[in-house]
Each structure stands twice: as structure tokens, then as C-alpha cells.
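Only a single protein chain was left out; the remaining protein chains are all shown in position.
First chain written, first letter: the chains are A, B and C, and each begins at residue 1.
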Amino acid sequence: MLAKPIVTAEQAVGLIKEGDVVMLGGFMGCGSPPALLAALEKKGTKNLTLVCNDCAVHNLKTGEMTFVAPLVAKKQFKKVIATHIGLNGEIQRQMNAGETEVLLVPQGTLAERIRAAGAGLGGVLTPTGVGTEVQEGKKVIDLDGKRYLLETGLSGDVALIRAKKADKAGNCTYDKSGRNFNPLMAMACKTVIVEADEIVEIGQLDPEVVVTPSVVVTHLVQAKK
Amino acid sequence: MLAKPIVTAEQAVGLIKEGDVVMLGGFMGCGSPPALLAALEKKGTKNLTLVCNDCAVHNLKTGEMTFVAPLVAKKQFKKVIATHIGLNGEIQRQMNAGETEVLLVPQGTLAERIRAAGAGLGGVLTPTGVGTEVQEGKKVIDLDGKRYLLETGLSGDVALIRAKKADKAGNCTYDKSGRNFNPLMAMACKTVIVEADEIVEIGQLDPEVVVTPSVVVTHLVQAKK
Amino acid sequence: MEYVPSKENIAKRIARFFKNGDVVNLGIGLPTLVGNYVPEGVELILQSENGFMGLGPVPEAGKEDPMLVNAGGSCVTIQPGGCFFDSAMSFAIIRGGHVDATVLGVLEVDQEGNLANYKVPGKMVPGMGGAMDLTVGAKKVFAATQHFDAKGNSKLLRKCKLPLTAAHEVDYVVTDIGLFEVKNGAFVLKEYFKPYTVEYILEKTDADIVVDKDCREVDLG
Partner (left out) sequence: MEYVPSKENIAKRIARFFKNGDVVNLGIGLPTLVGNYVPEGVELILQSENGFMGLGPVPEAGKEDPMLVNAGGSCVTIQPGGCFFDSAMSFAIIRGGHVDATVLGVLEVDQEGNLANYKVPGKMVPGMGGAMDLTVGAKKVFAATQHFDAKGNSKLLRKCKLPLTAAHEVDYVVTDIGLFEVKNGAFVLKEYFKPYTVEYILEKTDADIVVDKDCREVDLG
């Protein structure tokens, strides 16, 4: 099985170009890759689109920022696609001020849109959002008297993934509730960078417990221990 | 965590009523539950719809039959939804003679149709089958110049599942290539009967490696050892 | 009669709905309190939409694991028999009807079963998170809310004015003064909580209320 390049976080984020759609695993930061985020902040690449469950925490009163929040504060993202931004006051401010475009998507719909792209599906029909603002501009399809929204696939250029263990081929396992969007995003992007707590030899992961198959992963980064 | 009833294979198949849609895990029999199939054959429930990747092996020359084939030969199914029936001469014969209705579905589409039903989605848009007979009677949706078929969710009444380990709450793991359609079908049926090689106490399965969550499983059967 | 807000009474009453083994998703905030009042002999299986089944209590101080958090980002535990999964599976479980009930907070709820709880345009836009999927997917949807807002206005309305989280999906509204089933375009009053009265509820609520023929007083203690 071919080994994937193991690179530094700095080298890895060098693969991200201005204008790219960046998918970031994690849920309130749990399952986001910290070294990749720090390197991307340092590099300062701008004009990106962020796809992530949320924007972590930015408390405007205390100045506390976690995970992706410093990148948001530096306005590295021209657009954010997320399900919830309630704990990041800065992105709410940017949205209300018209400084950053924010698209809020129901969480299950975001998961399915990303999965669809990774699975080569054009989209899915979901009952979620029928009769709400989420319906606006979307095709509504009636099946046996029940209405569904047609939600299309959402793919990205680069996925920033946090794994627990990865083997050198790229197979990944995740850590508890840090799994969340990571396996879906790893399927949906052209460049898939995995920051793993532990990188093991090929053959050392039980093939029954691998969550992300090696073939979608393009680069590995050793997380700080 | 609530324990699910552990029943005999005979008791379990008693839950299947005439006319039911039965989903059967397995791929050429690998991952089909042998005790449940034997019990259902013995009980002789008829007028069923079978959803399964294939119909296992029935060699009309030698008379060899494996897994679900004896039930097919006894005409327990009025309809079969499958992806491939090339190694079961009897179901091909029944189809060509008009004795049994057979719907052939592309394998990835069958997987997604079952998954969609289990996931509360109305369906998916797939490029598979565009421009073929599979397209007939289906809505074709054009997204950015690419054509997709709208394939609707497919649910069942009873799922017959073969697991490697199950805990008493119903969490399941599978055995190598025996996984295939089992986890998808377990999500898509009202009654979900799991024939497990091993039934362990609640808490003895690593929560990271569970494939089918306990909450969808309704009955457990101990496989013959 | 004076209105005394009581989150506890809301949580207590909702908790009594559940039977042993029910799979429940509790929203962050007030709904989370429901877990504290589940009757003896009833064990719920709590689903956490960020990716696991078997949500357990807050860990002891010093035993927190930052990789095991609830949907609000707080450290929690997992019960024996729980399992982890990704977000697609999490919402397959939710949307697919594998969750018996969800309890959600309320900005507004109306007699058509519409719920608004994710957005006050131009002011507060946290986003819907998993709430839209939970309302369409869970078998029973409980709206948990104080009966009145800080200004004394009824949170039960004839028609929501805020953007909806879900249309026609709420089954029960439980406030600190009564229990309502949403049915045929009205709030059906099933129970009024001591010391409140039917008359008080009818007078103070800005919506169509039908008093159920079996409506009764309940003392939540």
C-alpha cells in the first residue's frame, strides 16, 4: 500500500490557495486539527470559504478565542458555511455588518450535502427545512404527499482533518466525539490533510475499525504530543 | 442501557408476516444470517418481498443451493429486489417465466435507497443508470449540466442481519466482507433481528468500533457456534 | 396570582413523559435539565447530535476529556452501551425516526405547532444547529419554555413572527404553568400546574386554547 507524504503543518497549509473552499472538521473545536489551524493563521491565506459545523468560540467581552476563531477574526474567510455560530460573537458581528457572507445550514443537511459530494451523488431529498427560510430558492419535491427539499452536494478543495491514529497509507480512526464531520469531509475534497495524534506503520490498524479509507487521504501531519 | 430480547431463530422469524418486505444482509451469502434463513424456510411464510444484494447460489444442474436460495426455490417471495442474480438459475427462471417479479437495481443505488430510508431522506440523486433502462419511469434532474436520476428511499418491515458481536443492548460489529448491506438494512426496517456470532454484556463493546447503534435493533438471536 | 418562572417545573413535567429505554435528544440549556428529573426505574438513552449515543453526566472535576463533549461543547461522559459515530450517521438516526423524543428551547411557539428558536433577524443569529433536523425527525417534539418572556408576554402565540425552525412539528408545549398538546390548530390544555388555574392560563395566553375534557391540576411539588 502506497505511503502518503508526511509533511509539516506549515508545508501542508501551503497547499491551500487563495479562494479555496476549506472544509474543517470539528464541533465546537472538538475534532479540529490545532496545528493546521495555527499554521494557516500564521500563513494568513485569505479569501477562503470555510465549511465547518461552527466557528468555535469568540467571546467579544473577554477576547477569548478558540480553534478557528482567530482566523475568522483576521478575516481569512470571505464566506462561512456553518450550522451554528452562537458562541462566536465576531462572526455574528461580521455577518450582521455585511463584512463576511455567512450561510447557515441545518446540521443534518450540511452532513448530507458533504457526504453526497464525496459519494458522487448530486444531492439528497430531505424533509428538514420545509416551510422555513431554508426552503427559499430550493426545489421542493413531493413524494407520496410528503415534501422534501432538494439539497445539492457540497465539495471542497482542501479538508483539514483531525484523526486519532492514521497509518502511513492514510487510513484513519477518530477520537470519541471528535469524529463528527471529519470522515465526511475527508471524502469530499481533492486535497485531504490529516493531522493525526499518532502515525503508525501500514498494517498496524485493524481493517475492521478504520473509518476513513486510505485512498482519499493525500497528506499526513504529526500532531504535537 | 435497555437490553433487547434474546430469542430463538424460530421465535424471531415468527415476527415476519405474510406480505412483509424482508431485507436480508449478505453478498453471495457472506453476511447472511444462516439460522434465521433456515427458520424462515421451515416456517414457510409466503408472499414476501425480498430485498437483498443477490439470491446466493442455485445451480440448476447440480441442485446446489446456498443461503436464501432454498426459500427462493420454495417461492416464499412474490417479489425480489436485487442487484445481481447471475448465480441463482432458479430465480432467473422464475423471472423469465413471469412467476416472480424481479427488480434489478444497481448496487450503489440499492445501497443508497436503503440508506436514504433509514436516514429519513426521501431519496438521492445519482448519476448511475442515466441513459440506461434503469432510467425508465424516473425523474431526471439536471444540476449544472449533469444529469441525475432521482432514486427514492426503500424501507422494509423486517431486517435479517448477521453480526459478529452484539452487546445485549443491540450494538453490533460485523465480520470482514460480511458487513456489506447489513448496517444499512438495520437502519431501514421497523423490526431488526440480529443473528450474532457472539452476544456480550453491555459495556463490553468498544464504543469507537460499534457499526450499528443499539437503538435500531429490536431482537437478538445467538448464532450456532 | 403572580407568575414565578420555574425551569424546574418544566423539566420535571417533561421528564414524566418518558418510559424506560426511550431514545431522547435534549437541546442545550433548559432542555438539558430534563435529565435531572427522570423518574426512578426509567433510564433514557440520550443521543448527542455531535456524534454519540449514551450521553452520560458531567465528569468529576479533573476527569474531563476534551474529546468527549456534548453539542454545547461541554465535557460529558458516555454510558456503557453507548457508541460514537460521524455527523451523517448522527442525523440519519435523528431524521430516520430512531429518536423517540426531542426537547427544544423556544423563542416563539404557535398553535399550529410552528417553532421559532434559532434566529432574531438582525439581532441574534446563532443558527439552527441540529434543531431543524430534530424537529422533523424525532417521533415526539417537546417545546420547553417559560410561559412568559421577561416583559411578561406570552411565548405561546397564534402565529410565530420570527423565522421558523420547523413548521407544524411541535407535539407538546410544556411551560411552567401548564401542559399543552398541539392539535387541530389549537393548544389543548391537558394539565395546569399548581398554583395556576385554567382561568389564569386562558386570560394570560395570547392564543386559542381548548381545555381538554380530562384537563386536571397537577402539583409538581
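Please note the rule applied: a contact is a pair of C-beta atoms (placed from the backbone, for glycine too) under 8 Å apart; a residue touches a chain by one contact, two chains touch by 3 or more.
These numbers were taken from a predicted model, which means no experiment stands behind them.
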Partner chains on view for the chain not depicted: A, B
Touch with the omitted chain, as defined above, among B:120, B:170 or B:183: B:183
For chain B, the residues touching the chain missing from this view: 27-31, 53-54, 57, 82-87, 92, 95-96, 102, 104, 106-112, 114-115, 126-134, 174-184, 211
Hidden partner chain, residues of chain A it touches: 1-2, 115, 117-121, 167, 169, 171, 187-188, 202-203, 205, 207-208, 210, 213-216
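Here is the rule we go by: only the chains that are shown with their structure count from here on.
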Chain C and chain A - chains in contact with each: B
Chain at maximum distance from chain A, centres defined as averaged CA atoms: B
Averaged-CA centre spacing for the pair chain C and chain A, given as whole angstrom: 29
Chain centre separation (chain B, chain C; CA means) in Å: 36
Chain A and chain B, separation of their C-alpha mean positions in angstrom: 33
Shared interface positions of chain B, touching two or more other chains: 119-121, 207-208
Residues of chain C touching at least two other chains: 52, 78, 84-85, 88, 91, 94-95, 136-137
